[in-house]
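One chain of protein is taken out of this complex; the other chains stay put.
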Amino acid sequence: MSAAELLVVEDLRVEYLTERGDVRIVDDVSFRIGAGEAYGLAGESGSGKSTIALAILRLLRPPAAITNGRVSFCGTDLLSLNAAELRAFRWKEISLVTQSAMSALNPVLRVSDQIVDAILAHERVSRREALERAAGLCDIVGIDRERLRSYPHQLSGGMRQRMVIAIALALRPKLIIMDEPTTALDVVVQKQILKRILDLKEKMGFSILFITHDLALMLQLCDRIGILYAGRLMETAPAATLLGQPQHPYTRGLMSCFLEVHQPKADRRGIPGVPSDPRHPPAGCRFHPRCAFVMDVCRETTPLLTSRGAGHESACHLPGAAGTEVAPALIPPSEVTARKVTS
Amino acid sequence: MKALLENRKALVGLAILAVFAVIAVIGPWIVGDAGEFVAVPLAPPSLAHWFGTTGQGQDVLAQTIAGTRSTLLLGVIVGFLTVAIGAIVGTAAGYFGGWTDELLTLVINLFLLMPGLPLCVVIAAYLPSGSATIGLVLVVTGWAWSARVIRAQALSLRQSVFVSAAVVIGESPLRIVLLEILPNMTSLLVTSFIGATIYAIGAEVGLEFLGMGNIGAVTWGTNLYWASNDVALPSGSWWTFVPTGASIALVGFALAMINNALDELSNPRLGAERAFVRATGRKRLEIHAPTPVLRTVANVRR
Partner (left out) sequence: MTAAGLPAEAPLLSVRNLGKTFNLDRGWRRRRQLQVLRDVSFDLDAGEVVALVGESGSGKSTTALLIARLLDPTTGEIRLRGVDVLASEPGRASLAYRRQVQMIFQDPFASLNPLHTIRYHLERPLLRHGEAKEKPELEQRVNRLLETVGLNPAPDFARRHPHQLSGGQRQRVAIARALAVSPALIVADEPTSMLDVSLRIDLLNLMRDIKSARRIAYLFITHDLGSARYFADRLLVMYAGEIVETGNSEALLDAPAHPYTQLLVSSVPTAGASLASPATTVGASAPVLGRGCPFADRCPKVMERCRQEAPLLREIAAARTVRCHLYG
C-alpha cells in the first residue's frame, strides 16, 4: 500500500507437526503494516491470531513450525535469521506485550533492574543512563517513578501491564505487537491504558499490531483491521469501512454479537454452530458450516481475498462490492443506522 | 493402560517384574527346601549348583529363588499400606481443612521428623524378629511421606471447581473424596506406591542384612546377611551375594522404569516432541531455538 511499509507478511502458514498428523493453525495469511499504523487482527479462540504474533517473532516452540510464506520487516527476511540475529532483533525492532504481565516480568527482580537489563542487553550505554531512561519511561506510561523500585507482586494488575508496556518501549522499537494487552484488566483501567498507548503512538511514531477478540475495542483503536477465522483471513478493511459496511457474513455475525451498554433490548442471535476442529477443517470456505448464506460453491472452493473497494478485501463467494448490502437481515436495520450515526 | 503397553520403558519394566512375579509364585515348589545343606560350603558355580553354594553349603540359586517370594510380598504389602494410610490421612487433611488439617499435619510432621532407618533399627531390635515386625516398622516410619504429598494434591483438588460443583448438587463429603478427588490422584497414588515399594524392598534388605530380621528365614536380606557373616567378600566367593544383589537391583530398576514411563505418559509434551523429531528428520529438538522454518519437509510429506 504505502511506500513506508514496515512489516510484510505473505502467505504465512504455521503447522503443528504431531503424531496424529499435521494441524494447520495459520493458513496462508497475508497482511502489511505501514509506518505509524495500527493494524488489528481480530478473531475468536482457535483463529490463530496469537500464533501469528509469535510466528512473526519466531517465538513459537516446536512442534510448531512455519511451513510456508514470507515475513519481512524493513527489508529483513525474518524467516532466514538465526537465533543470535533474532535475539538482537527482538525488542530492538519489534517488541511484544502479552496478556499476562505477570509471566512477562521476573518475580524476583525489581522492575527497574528488568528495564535496565533490557536496555543494556541491546545498547552500549552506562547503567546510570539506562536507569534514567527507565525513569523517563515511567513518566511516559504514567506511573510514579518511585514504583520502579517495586517487585512485580507489589504492583496492581494495571500498573504491571503499564510496566510491561514501558519495557516494550524501552528500546524504541518500530513495531509493538500487542496480544490481548488489556484483556485481564477491568474496563476502567483498560480505557486508561489504551488511551495512553494511542497518545504514545502519536508522539513516538511506532506501529502497532493489535490482537484481540474484542472487536469493539479494536474498532476504537486500529486504523485497519483483519478478521481471522479458523486460521484464515476472512476480511480486511479500514476500521471505518468495516464498521459501516462489513461484507463477510462472519464479520457481520461478530458485529451482531456485540451486546452494547446502550442498545434497545431487542432479541439477538449469536453465530450458530461451533468453531471447526483444526484437525478436520471443512472443505471449501472454513466458515460455511456456520454461514447463513452458504451456497454450493462454498462447500467446494476456498474463497480468496478479493477487492470490495478501497483497501477493503473479503474472502467470500457472495457477490457485492463495498456499499451494497447483500444481506441486510443479519443486522437489524435500526442498528446499522445507529452505528453510522456514531461513526 | 494401552498407552503404557506401547511405551518401551514400561514394557521392559513390566517384563522384568513379570519374571520375578512368576519366580515368586512357583519358585519355592521347584527348589523345595532352600535351607537344606546340599554340598560343600563356598563351592563355586558348577553344573550341579549353577550359582554355587553358600558358606553353609546351601544352594545359592535355590536361596535366591526362595527369597524372591518373601521379599517381594513384603515390599508390595508395605508399599500398599504406606500409600493407603497416606491416602486416608492426606485426603482427610486436605478435604476438611481447618482444625482437622492442622492436627493431621502436625502428626504427619512428627512422623516425618523421626529419622526413619535408625528408628527402624531401634524398634526392630525390641520387637520379636521377623518379616511382620520389619513390615510394621517400615509402614510406621514411611506412611507420613506419602501422606504429605497426597495431602498437598487433595488440597488443590478440594479447591477445584468441579468439587465445588459436586458440593452444590449436594454430594456427601465421603462420596466427593472417593469419587471426585481420589480418582483424579490415580497417577500420584500409583507412583507413590511404586516409590514406596522400592523403598520398602531396599529398607527390608538393609535391616535384614544388619541382622534385624529372622535370620532363620530365607529372604534376599538374610541371604546377604549370611554372605557377609561367612566372610564371602574377603574369601572371593562373589557368587554368594551377586545373584541376590543383582535381583534386588533388577527389581528396583524395573519399578523405576515403570515410574519413569508413567511420568512420560502424563506429560504429553514429551510425546509431541518425539513426533516432531520424527517428522522433520532432525536429530533432536532444540526447545529454545527460534521457530523452525520447514518449507521442504512439509511439502514432501504432503
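In this document, chain identifiers A and B correspond to the written order of the chains, with residue numbering beginning at 1 in each.
We adopt the following convention: contacts are C-beta pairs under 8 Å (C-beta built on N, C-alpha and C of every residue); 3 or more make two chains touch, one makes a residue touch a chain.
Worth saying up front: this structure is predicted, and the values here are computed from it rather than measured.
Annotation: of A:M178, A:L243 or A:A315, A:L243 touches the absent chain (contact as defined above).
Which of B:G170, B:G216 or B:P234 touches the hidden chain is settled by the complete complex: it is B:G170. From the set A:R20, A:R128 or A:H262, the residue in touch with the chain omitted from the display is A:H262, counting the whole complex. For subunit A, the list of residues touching the undisplayed chain reads 44-45, 156, 158-159, 186-192, 194-195, 198, 213-217, 219-221, 243, 253-255, 257-263, 265, 267-272, 274-275, 339, 342-343. Against the chain not shown here, subunit B presents residues 160-162, 164-171, 180, 183-184.
The working rule: only the chains that are shown with their structure count from here on.
Each chain gets a centre from the mean of its Cα atoms; for subunit A and subunit B, those two points are 51 Å apart. Within the complex formed with subunit B, the residues of subunit A that make contact are 15, 17-19, 22, 54-55, 58-68, 79-83, 86. The residues of subunit B lying in touch with subunit A in their complex are 271-276, 279-280, 285-287, 289-295, 297-299, 301.
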